[in-house]
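All protein chains of the complex are present and in place, except for one that has been dropped.
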Amino acid sequence: MTSTRATAVLVPVLSVLLSFLVGGVIVVISGHDPLAAYVALLQGAFGSVFNLANTLTVAVPLMLAGLGVAFTFRAGLFNIGAEGQYWLGSIAAAWVGYAVHGLPVWVHLPLALLAGTLAGALWAALIPGVLKAWTGAHEVITTMMMSYIAINLARYLIEGGPMMAPGYTPQSPAVLPTATLPALVPGTQLSWGLVLAVLAAVAVWFVLYRTTFGFEVRAAGLNGRAARYAGMNVARIIVLAMFVSGALAGLAGAVQTLGVNHRLFDAFNAGYGYTAIVVALLGKNNPWGVLAAAVLFGALNAGASAMQMQAGVPAHLVDVVQGMIIFFIAVDGIIRSVLRRTRKEAAQA
Amino acid sequence: MNGSEIFNAQLWMTALSSATPLALAALGGTFSERTGVVNIAMEGMMLTGAFVAVLASATLHSAFLGLAAAILSGMLMAVLFAWGTIRYKADQVVVGMAINVLAAGLTGYLLNAIYGFTGTPPDTPRLPDVTIPGLAQMPGIGAVLGRADLLVYVMLLLVPLSHYFLFRTPLGLRMRAVGEHPQAADTAGIDVNRLRFLGVLISGALSGMAGAYISIGVLNAFNVNMTNGRGYIALAAMIFGNWKPVGAFLAAALFGLANALAINLQGLEGWHVSKDFVLMIPYALTILALAGIVRRTTPPAADGIPYEPGH
Partner (left out) sequence: MDVVLELKGITKRFPGVVANDRVDLDLRRGEIHAVLGENGAGKSTIMKIVSGLYSPDEGTILLEGRPVRFAGPREAITAGIGMVHQHFMLIPVMTVAENIVLGREPARGLALDVRRAREDVRQLSARYGLEIDPDRLVGELSVGLQQRVEILKAFYRGANILILDEPTAMLTPQEARELFRIMRELARSGVSIFFISHKLDEVMEVADRVSVMRQGRRVATLPAAETSPEQLAELMVGRSVLLRVERGEHRPGEPVLAVEGLGRAARGGRAALADISFEVRAGEIFGLAGVEGNGQQELVEVLAGLLKPDRGTVRLGGVDVTGRSPRQLFEMGVAYIPPDRQAEGLVLDLTVAENLALKDYYRAPLARRGLIDVKRLAERARALVVEYDVRPANPAAVARTLSGGNQQKVILGREVSSSPRLLIAAQPTRGLDVGAIEFVHRRLLALRDSGAAVLLSSLELDEILSLADRIGVMYKGRLVAVLDADEATRERVGLLMTGATAAAPAGAGTAAAGAGAEEVRRP
């Protein structure tokens, strides 16, 4: 069956193309030129070193959190709360970044990254993971609820809470230079976080396919009962998988805070955790696929403002396209049935 | 203001007002999930309803037409949701997310495309307040329940009606059967997918109505991502209400009260609990309920599972 493998790649690709097509129709209806819009979008995303750096800057947290979501999908879990884990990562990294003084860079920066990673990991594992493993409470709902708790917690901390910087702006103090992730491309916001994200993808692949833990995750994710019968401790696998997933989302928050935002503030960087779910789905939970999908969504977001400025098409179009992509990926029966029909017609012709 | 003054009439009014969209959407969610379709798409249906309500109300100069359009638009999103989840048996959570992202994009896009940067027209008609003669004059309760937006009363009426419909009518029995054991319903001659479609459609209508309340009930304007996660709180209320209309209403009322408290706490001196902690209450309670710590919840047995006949 060579056609099944082809279909596996074709479905995401066609989903993306079809979504852009639907987006184009909406652009036409609202009286704009879709070609001009997409050209502006592409240029805004890839047209210069600066633009490309912007695209990758957005892609970095999506890669990391997307890998995290993909990891739980592999374990048969749906971590819809990467957003909350991302926030916890941001909070912890920001705090270690500004509050801990007198450390050299090579201690302070890893410490801040580690703090964010650990905070995200515990946020996912301690409550949603443990509850899923021992009471069966559905992780979709618990992680979603934990996200909102995290966002409210972050607001509390910087709106008059203990992490608020002096003054009236709801934000934390800036992280110290010793905890700042240096820029990868000078003059842009793209930090060494990109390297971390690629390394994380390699690590996720290695864990899934070369370690006994990854073997357990894949087995339990595909058939938890058989995994239990084979002697695996499925409750432990669930908690650990949530831990790893939260760690990656927490690292995403830490990288964003230490490399791009340099402090914790409200709302501006919200939403990476949600988009990460789309990234994982589009990347078919494959580490390399996740990297590619993250770049696509980075490009969409980075190019959106250029599209709005140059072609006059509202930047929200990229959300429409994003929504359509999830829809077509989820309802891949639509695309599969189209593929089947075209193959049949090709065979008859 | 001090501690004893916090439970004033204003608080209860705010609580009722906050609870109304939550309860409307949560009631709708009950119909959807009772037939076996997990519906996280309420957020998107609500947001669509909120935008379309303003669009229609401003264009047609009628808040009632705005409300009708909002309901229809919620149902339209529900059709899309149902098409993916029922016809194509796609993952309900993922399609729900798609609807939410799509709704955020579409409403943001159209807001900008139609109204530019100035926002929705300031002369958009708003849904009228209704005064209940007699009740309004009663001390205490009159200040809270005597005069409110039309949809507040609609919501209060829909609670017992939904309960009656689900638990006392033949159609309600069939819908519950479909959510508990679709094969059994199918072999009893019930069209499983049609009833699931109906459940999702009702959910869309009520979510659209909830959206209209937010945009043209409380205010007369729409702004980007106006629902701000209320669809998810409504989902939480439905779960905390144990998939029952009355339970969903009570949970929505509790969550509304938490919201009202959070608002009132801001003006309170000598009080050290941040409003942000009060706002966490609904989420925390829902987690505890799911874990069986606060109360026992039991979802419909086939909730979330697409139906494959002959299996």
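Read from first to last, the chains carry the letters A and B; within each, the first residue is number 1.
Rule of thumb we're sticking to: a residue touches a chain if its C-beta (ideal position, glycine included) is under 8 Å from a C-beta of that chain, and two chains touch if they have at least 3 such contacts.
Just so we're clear, the structure is a prediction, and the values are computed from it rather than from any experiment.
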Of the residues B:Ile190, B:Val246 or B:Leu288, I need the one that contacts the missing chain.
B:Ile190
Please give every residue of chain B in contact with the chain that is not shown.
164, 168-170, 172-174, 176-177, 180-181, 183-190, 301, 309-310
Extract the touching residues of chain A with respect to the undisplayed chain.
209-216, 218-219, 222-223, 225-233
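In this section, only the chains that are shown with their structure count from here on.
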So, in whole Å, the Cα centroid of chain A is separated from that of chain B by 28
Flag every residue of chain A that touches chain B in the complex, lowest number first.
26, 30, 78, 80, 127, 131, 135, 137-138, 140-142, 144-146, 148-149, 152-153, 155-156, 159-161, 274, 277-278, 281, 314-324, 326-327, 329-334
Can you check the complex and tell me which residues of chain B touch chain A?
40, 80, 83-84, 88-91, 93-95, 97-106, 108-113, 224, 229, 232-233, 235-236, 239, 274, 276-277, 279-280, 283-284, 286-287, 290-292
